[in-house]
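Right, one structure below, let's go through it.
Of the protein chains in this complex, all but one are displayed in their positions.
This part shows chain A:
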Amino acid sequence: MEFKKNVLEQASHITDGCMGHEDAFCTAACPMHTDVKKYIAQIGKGDYEGALKTIREKLFLPNTLGRICAHPCETDCRRNSEFGQPLSVAGLKRFAAERADRKELWEDSVGEPTGKRVAVIGAGPAGAQAAIDLRKAGHEVVIYDKLHVVGGMMRVGIPEYRLPREVIDFEYSYLVDLGVEFKMGIEIGKDVTFSQLREDYDSVIVANGAHKGTIPPVPGKDAEGVFNAVDYLKDISLTHKFPKAGKKIAVIGGGDVAMDCARSSWRIGAEEVLLISLEELESLPASQEEIDESQEEDVQFINGWGTDEILKNKAGKVKGLRLKKVLSVFDENGRFAPEFSEETQEVKIDTVVFATGQQVEDITDGQLEQKGGGRYVTDPDTLATNLPDVFAAGDASGGAIVVQAMALGRKAAASADRFMKEKDLAEGRNFKLEYSFETRLDVPLPKGTENLPRTSGNHRSAKERKRDFKAFDLGYTDEQAQKEASRCLQCECKLCMTECLMMNDYGECPQDIFGEFLEKGEIDPIIPYSCNMCGGCTHVCPNDFKIGETFMGMRKDFILHNDGKSPMEGHKAIEMHQKLGFSKIFCTKVKGVR
């Protein structure tokens, strides 16, 4: 049966615009699209195992990410945009992992062997995620890492007091379960050449991260006692020491890495720790949590100052810094171009750590093109490089945080899989869903929403924690987790579905019902003939979609194709009823007279 054009148009207008299946802010912001709403609701119901399973559908590192994820989900959380108090999504994730994660719950099946072999360079989150996905697709996977420990920057960048190492090892054992092979302590480009690797494997994933620390060209930078953040944190991570450091440490930088350096400095025995940034306190790039925690630990902040010169003693050792006052950090085009005034000050210190950015090292002997920050040039959609068998992922291809590295690892794996199967790299892929995106969800706050404060966690006292490497955050108690979970607004539209009983019988939202109608070109008449035409759906719809009217249009078409009669058996009586309602016996007209 053919439906009229206006009915089809109305139906596609609704199908295209309906927000019923639109992702919540958190899920859209997460590059891995973890079903945040679902697991938070499960935690709220006390179903910790269910929550853990939900998390594990997307993330093999629930506890790790629960502690250190830079959580774009929280930035986009409705409670953040409305009240500046986002859900503690990461904290709840950690809670679920701590309460319920067990190896028995891990889904460790792999695909039929394909006979293809892939080399992954780097055991960081990007390499690990790529390895998992490729292994699941049935390929043989070997990870190479120059370190003897897994985790990449999570292991040698992120300090241990934020991420205990046994958490990483436990979660990474999943890769071993899947049959991923690890070749540790092998540096590509030195122990094995990149060309050799390409010869030995069908495809190569390059995920070597950004491990080259930088030191800006300031006078005195060759003094003894000047270090970069990468080397500093790596040594501290691996040995809990940094013998070359003195007691008065200045960290230069205003981001999270700088905070990590400063806080780590206490833990290797510093007596004084300064944090010197170009930016003023209010505009530090670091997360507020890290700033607060650093200040609790008595890191002394000197904000709005730049390094004019590193002062040395006669032996060539650092003895202090001359700082110059910052007038502005960015130019009118928003480009980084600091301006300084004449004003200076000196500080006495014996060690300088520059936390001013990390770069990607070339490990391919120039075979891959590089761009700013050393990042490899890739097709952003597929992460393909100038070499057909090579894909780059993680920080090496433009990510900046762990969960992005994972999404990029997954993307590179999907491309490598297609390459090895000789399939087109792009065909049929929805690239939008492979990374963070902006949801179209635009709904009023649920009725009665109150501004409830974020549930604070249990941090060890600053005085106690700043001298050891044990976890500083003890995580939520059951009660705290329940309370925090109860703040979730469970953002979704489906407002019409709370009004209309009938649509619930035929789908989850109008998009299902009208989408199916368009796809099949037909609809069971019971559906349009079950609409009360009450307008409740349109009344609550943020888009004012004329749902009832569309059902009405369908009814009219059914009538036209059915000799002017309703296709519903039960409507025979109504037709009779209507006939009588217009019959002489029951009708009258009388003219009024005075």
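Operating definition for what follows: a contact is a pair of C-beta atoms (placed from the backbone, for glycine too) under 8 Å apart; a residue touches a chain by one contact, two chains touch by 3 or more; residues count from 1.
Just so it is clear, contacts and distances are computed from a predicted model.
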| item | value |
| --- | --- |
| The complex's invisible chain, by UniProt name, from "Cysteine-rich domain-containing protein", "histidine kinase", "Probable carbon monoxide dehydrogenase large chain" or "Amino acid/amide ABC transporter ATP-binding protein 1, HAAT family" | "Cysteine-rich domain-containing protein" |
| Option touching the unshown chain, where A:L105, A:M184 or A:I574 are the choices | A:I574 |
| For chain A, residues in touch with the removed chain | 499, 501-502, 505, 526, 529-536, 539, 548, 552, 554-559, 564-566, 568, 570-571, 573-575, 577-578, 580-582, 585-594 |
